[in-house]
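The structure follows.
Just one protein chain is left out here, and the rest sit where they should.
For reference, chains read A, B and C in written order, and residue numbers begin at 1 within each chain.
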């Protein structure tokens, strides 16, 4: 849809616009309104170059895009018929829970084994454990490859699949080789298309692997978030969970502005599962239970919660954000009750 | 707390700073850190003029305020012991519900009487009905005094108290004279201190009247929101409900960015009841039930929901935002279930 | 423009939509694209009620509005041909400057007389002096009617018109009776339509009076800002200056996020003069000169700057934000040079 600055295009302008869109196989259909004429682009308007050329014309006020920029992730694509099963749970059929430590302390494996056992007991389906960490401060602890062994040992002990964040191709390869089945892309890398493509390529033929894609912390449009997932799906593996985790600008008092409310909007646009991370949204353990229940109230398929058997002896964000497995058990129980309530 | 630009103040700078704060009855206490010395202000730092004078010094980097700007609204003030009872409900003891039309159509009183009866039946405790409307577009319908009579007649027919927005002193007086007992201050007037003071003065000695204060749509700090309520409480009537209703920048797809998550933060700072408005947060009827339940999950004391017996024949925001009384009844039932769940 | 949730409307849906718009004198024109059909509303789509009814339909994804909500303020309206002359300056022909104190101290009139004389000497065309102040903290100094006499005395001594903020009808009447010729509407009242209408009505037949309308601090769309001005223009007086003054969320380190960059966008939409307030944008005297020059670089018609002969003895925001008249003189000189540069 082309909106001219004046009330209508001149014949010369219309000819120029028509010539541009015809290079991309589209046509122009004028719509004469009472006060103003606008110009519909009939055809596949998704080519950015066509849009950029039209936006570059000085008599054009703006272009309103009608079509979404993604194809495979669209709620109406064939992929919508698939089911995502992780840790024995079919997403959408019961409340799915990933839980565990923000960060594995390589000096204290026992603590992580205890956490893993405890979150399983509390009802989690996947064990979360941070091996490598993106840190604002370059002098903070950035993670340790040894933690990967600890993570996989916890997987063997509990029999549950594990989730960890990867930030580059080297970590991706290490994680896949070790047997990690839920790859997490963090908010800072949510628009790192090189990494997304590398993941897509690496797991294209590995249907046992899934991706938990965090939403970028900036207030970008939801289409941008879903499009990032398209980079992965394009290589053939549709096991994608979209993860709202709070945005900036923050709600003052929280780490971010909670955005579990994005859930219904995402579900209108895409078939992907929505797994909310309340821990990073609010950023403080005491606020996590309420935020978790709100996410279920908004229709989330699952939750990704930081939990630790002894938060004050954790590292990374754990002392601040992790809830205890006892609290986690209560959250899961109440979350299931709200899940049921929504379906009555 | 004074943070200098350099690692510490010179003796002359320290003398100047000390002289300024002493005019306001305060003292300076230096805190020598490993790398930097900062300077605590000991005393009542709430005088804006003192802060502004310190911030004006070119060797001062910034001032971190330690004390909250409000007194009466503070959770630790004596007012915290009071109870707010409206329409027979003690807030905090059960889920409180205000419901009704965004706008009363003065040409169609019957529709409003039907709505009033239906929301009462669905479980609402107060009837909401917009008499005067703040509209972005100066040529849109701005309300009609006749609607006030319709509102009061609905109150008589249902036996329930009513809520309506007032935007200036004239409307305030009309509403009070007619017998409105819940005065609503809209988001656009949330920082209109002249109006807030006028309301405070008018109801200082009328304990049967309450105020529902909407949060401003901008992302202002929560202290600013609570401080606005202090303008009312200062005149003696503490019957105040704080109402988050979504903020800008919006979550794309909604009218605003839902902020029911502010509830736990507000409750840490103030004793005031929190009554969330999901209708304006999301701005579309289909999204209202989930947002309502999320608000209860976050611990809201109540909900203020737009409901209409026949939304497509409503005016103002009703065709877009209002849920039917049937949906309202279900929301209230589920909201009560979550209310109970949170207290187990 | 109606965008359906599905790829096209069913015949029944199309009939319903057509019936709704025909009530408002409009028609529907379908535009069949390659993948999706959308539906143009042909006619005057500005009636909010029509839009709200369409948005309330559950098969409608969203409505894209094509027309702007304002009429008189539109750059293409007849009012664009008028000129605004204040203090002997025709806006748009040379750099226009309002300068003076944030707040007049009623206990120290001499300071204000000195400021008034000094900003005139520095090149200001209008003297700014705050009589009544909107303060977040209800216990801060809120202004004093005595300051109005001081303001008018400064006007007489300098021979310059004066600018002051009014926050309610009582202050409006006092200011007009005293002879204030630039009425300022502050950011907190920018959407207080009752006040805007009262001002419009009061000055409809007083062409010697102008209004400086601050932009609301929230990130609202520019159309909302311009529409607020329409409330004033509707009563016949087009002497309106739009004043960007920074928005939230802030750029950390400043009081707000500077928005002088809105200037070219405003000028594309409306004929109104743009007078930028750098003092509130950045909130600290040291940053004001650069922000002032940036506003001129962006094409502002004028500047509204806080200046004080002795900031540390000022009240309100003056100790923090006011630049000295010496600095002001330099800013005006450099601003004029950039003004000339832009016109080469």
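What we mean here is this: a contact is a pair of C-beta atoms (placed from the backbone, for glycine too) under 8 Å apart; a residue touches a chain by one contact, two chains touch by 3 or more.
The model shown is predicted, which means the values in this text are computed figures rather than measured ones.
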item: Per the touch definition above, residue among B:64, B:78 or B:340 touching the missing chain; value: B:64
item: Identified contact with the non-displayed chain, of A:15, A:34 or A:286; value: A:286
item: Absent-chain contact - pick from A:97, A:118, A:315 or A:328; value: A:315
item: Contact residue for the chain not shown (choose from C:105, C:230 or C:260); value: C:260
item: Residues in chain B touching the chain absent from view; value: 1, 3, 5, 7, 29, 31-36, 38, 40-45, 64, 66-67, 76, 248-249, 268
item: Footprint left on chain C by the chain that the document does not show; value: 219, 221-222, 249, 251-254, 257-265, 268, 281-282, 287, 290-291, 293-299, 334, 337-338, 341-342, 344
item: Residues in chain A touching the chain absent from view; value: 46-49, 52-53, 55-56, 58, 69-71, 134-142, 167-169, 171, 188-189, 191-195, 197-198, 216-220, 224, 227, 230-231, 234, 247-249, 284-286, 311-312, 315-322
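One rule holds in what follows: only the chains that are shown with their structure count from here on.
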item: C-alpha-based rotation, chain A on chain C, 0 to 180 degrees, nearest 5; value: 180
item: Distance from chain C to chain A - Cα centre to Cα centre, in angstrom; value: 39
item: Residues of chain A whose C-beta touches two or more other chains; value: 249, 268
